[in-house]
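Below you will find the structure I want to go over with you.
In this view, the complex is presented without one of its protein chains, the others remaining in place.
Up next is chain A:
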Amino acid sequence: MLPFVLEKAKTAEEAIAAAAAGARFIAGGTTLVDLMREEVERPERLVDINALPLADIRVEGDVLVLGALARMSDVAAHPDVQRIQPLIAESLIEGASPQLRNMATIGGNLLQRVRCPYFRMLDAPCNKHEPGSGCAAIDGLHAGHAILGTSNHCIATHPSDLAVALVALDATMRVSGPQGERSFAVDDLFRLPGDTPHLEHTLLPGELIMEVRVPAGGSSRRARYLKVRDRASYEFALVSVAAALSMEGRVIRQARLAAGGVGTRPWRLRPVEEALIGKAPDRQVFEAAAQLAVREARPLPHNHYKLELLPRTIVRALEMTGEVA
């Protein structure tokens, strides 16, 4: 690990000022410290934001508000979260391990780096740690990599489960920076790799995530998160799907779907949603709609199976929305 300077911020203003001057925020540290030990991350200055009053979990009207510093485990266990947005709780419980969930924060979760093995190896080319150096995964081993949103420069999947749920639920986020506050959809936080895979999000220099806001909808109760993987816990998704249906009798009025493990960013499945609206929640309907998810997929030899696994996971997640969570 390279030497670094650690400072502690007492207020958001202090933290933002430090970050604007080049410091990196550190909260749970579950991604950052891990990567610093590998020297993949090499910050010279860290600003510890754990003392900021941003760990609140509350309900404002019918909006669930998650402070950026709320721990994954606290959010998952919170009665309001389980009552109003069980999908959020389910996606959090499926992520990481209990030890990591106790440390990792909501803001950090959204900004976690990719899980591509080559990204974590300094002796492999990677356009994320050295733009222009090439991508070792494209011609290498990529069974876990993305089939959607890839470019010739990067095929790494976004690793967050929570982000998939938030994107499906049209959550927004409030950020604060040197130029003041702004709010935008969580969906707009993530960039596609294109030819700049080292740029992963749309935050401006010094901007700090303050909170995430999840609007309630008619579909909140019929919402499930299905994560498919080879072991039962502590593994990133091969494919995951957040699904929420809003019904009017036997007709789907609104559908919200997003997938993880398949895209270079959390992947909202709008064509699938549109194909479901106005239909009955039957398996044949689900299957036909799910096929639309992979229409634009670009599989590689080792992740070809995701072409089949993604639609199947969508179908199963949709069926689960009709079952008791």
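In the analysis below, contacts are C-beta pairs under 8 Å (C-beta built on N, C-alpha and C of every residue); 3 or more make two chains touch, one makes a residue touch a chain; residues count from 1.
Keep this in mind: contacts and distances are computed from a predicted model.
The listed options are "Cytochrome c biogenesis protein", "Xanthine dehydrogenase YagR molybdenum-binding subunit", "Peptidase M48 domain-containing protein" or "Peptide/nickel transport system permease protein", and the UniProt record of the chain not shown names that protein "Xanthine dehydrogenase YagR molybdenum-binding subunit". The residue from A:165, A:228 or A:243 that touches the chain not shown here is A:228. Here one chain is not drawn; of A:20, A:33, A:103 or A:141, the residue touching it is A:141.
Residue A:120 is the one among A:8, A:120 or A:201 that touches the chain missing from this view.
Think of the hidden chain as still there; on chain A it touches residues 1-3, 39, 97, 115, 117-118, 120-124, 136, 139-141, 226, 228-236, 238-239, 305, 308-309, 312-313, 315-316.
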